[in-house]
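Please see the structure below; I have some questions.
Only one protein chain is missing from this complex, and each of the others stays in its spot.
Right, chain A next:
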């Protein structure tokens, strides 16, 4: 009989993953650190145009690009004369499952169907679950979504409960788990039991599926302003959103567009803590995923993660929860758009960044998400308040994750907080050095330079300082 203990299942991880992906990662696993990233992305056997065609057939993409004129006007009111870039948003809420995640699911499931899988499994507590369930429904594939939902008292946050409901509406089986990283164990057992496809967020398919988003941004901005945007802001968690968008931007030649990540600052809350779980008011797009995934991408449900943000991210900004709730209110009251939390993290960053940039420059916030029950600030802050979180107007800088949410008293209180990119980059090099025997060959040094956008000499300097 098969041994299904935690240790035994985790020991079978590599073989389970291999048979559930329909992709051969062997050539990319020869060295403990370096691999040919572009060759791995090349496992996707479709051109960009073919990817776009597959998405059109899946009712995905070609979303509107909306100029946020009122928010731009407000930013200009606060900014020094001549400053205040134009802010645009890509209305990804218009995708079938209500978020840009439909793009990732569409291509992955197209591949799963073509490879002959009867069903798909996804481990996610985010919008991706609904996206996979929706795309599976379209293709008559079985779908199982494994979610982290409840604390040990059986209490779940409204936003995650909503994501579970959305999966069920598309006909998925939803396994709702309590807090713990052993979600991965349950996920592997489901893959093994069913032989279904691992619709991971981190395969080359899941990243190539986002590239058209970057392409559409350039095409639509060219139609409006005659050029690519000066900056694109992506809400950053696992890294696929930013990586795929940036690759799309590059593929259509937008090499000067600054690619910026934005996350909600939840510093101090432990991701595997049963106690901290319901003290987070953002369930994705926060530092609990954003920082570790940027600093070391290969911590996922695939042998090599195709989402590698340090290759593309020029700047990484942190927002406070209160600032994002405030911008969600501003989007509703000034622009007449009610949208869910994910894109509003980037929007809050864009609003402040616009004030640093010239008024003839442009910023694109590259996603919105749908706003169903459980996703509104009203739902999340009611939940928070009932759990003793201090919610009031105040200086967002004084907010303490898990204890308070401070809604700005004035938009001028919002600000940009830069993550030290060099610290993240050096951290990645150090972690790689710990995995491989010294001295690292030049090929590995070149790989790490590409991974971090450092020069080879910078990488050598970090290595020699160890």
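Here is the rule we go by: contacts are C-beta pairs under 8 Å (C-beta built on N, C-alpha and C of every residue); 3 or more make two chains touch, one makes a residue touch a chain; residues count from 1.
The definition used in the following text is that contacts and distances are computed from a predicted model.
*Asks:* Given that one chain of this complex has been left out, which of "2-amino-4-ketopentanoate thiolase", "Intermembrane phospholipid transport system permease protein MlaE", "4-azaleucine resistance probable transporter AzlC" or "Imidazole glycerol phosphate synthase subunit HisH" is its protein name according to UniProt?
*Replies:* The missing chain's protein name, per its UniProt entry, is "2-amino-4-ketopentanoate thiolase".
*Asks:* For the chain that's not shown, point to the residue among A:57, A:267 or A:378 touching it.
*Replies:* Checking each option in A:57, A:267 or A:378, the one touching the absent chain turns out to be A:378.
*Asks:* In the whole complex, not just what's shown, which of A:87, A:107 or A:172 touches the removed chain?
*Replies:* Checking the options A:87, A:107 or A:172, the one contacting the hidden chain is A:172.
*Asks:* Counting contacts across the full complex, list the positions on chain A that touch the omitted chain.
*Replies:* Within chain A, the residues touching the omitted chain are 5-6, 70, 73-74, 77, 119, 142-144, 149-150, 152, 154, 156, 158-159, 161-162, 165, 168, 171-182, 185-186, 194, 270, 272-275, 325-326, 329-330, 332-334, 373-374, 376-383, 391-393, 407-411.
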